[in-house]
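One structure, as structure tokens, below. Some questions next.
Only one protein chain is missing; all other protein chains are in place.
Here is chain A:
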Amino acid sequence: MSASHELWLDEDAGRVVRPYALTRGRTRSSGDDLDLIAMVTATGAPYTGEAGLGPEERRILDLAERPVSVADIASEIDLPLGVVRVLLGDLQDQGMISVRAPAQAGPRPHERILKEVINGLRAL
């Protein structure tokens, strides 16, 4: 492969690439079902894959040092949700993040919580 080829394939092109190039063209992953407000937390587990962590994945891990929602991550790293879900699915498969479904997806939110929200909104 010539040097000019390598130039065009330069991984550092970063944000110039189309979003799905970050996922190597995949539009589906184990992250597909992640709720928008599911909470993502980095586990601190080391990376054991072969492809290497991309800058976006590293950003996600930084953001997830404390629990952060899927929507917050997508908005923060400014990538479409579908792309973010693929990246999150990979990190989850690697054991590098844990994901907690939102509490109210199952049983409805507790009365106490709703009252707290009402009071909180009033106090804004």
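Rule of thumb we're sticking to: a residue touches a chain if its C-beta (ideal position, glycine included) is under 8 Å from a C-beta of that chain, and two chains touch if they have at least 3 such contacts; residues count from 1.
Keep this in mind: contacts and distances are computed from a predicted model.
Asker: Consult the UniProt record of the chain that does not appear here and report its protein name from "Biotin synthase", "Amino acid ABC transporter permease", "ATP-binding protein" or "Thiamine/molybdopterin biosynthesis protein MoeB".
Answerer: Spelling it out: the chain absent from the display is recorded in UniProt as "ATP-binding protein".
Asker: Looking at A:I60, A:L79 or A:M96, which residue reaches the missing chain?
Answerer: Final answer for the missing-chain contact: A:L79.
Asker: To test your reading of the contact rule: which positions on chain A touch the chain that is missing from view?
Answerer: 15, 18-20, 27, 35-37, 39, 41-44, 65-67, 69, 71-72, 74-75, 78-83, 100, 102-105, 108-109, 111, 113-118, 120-122, 124
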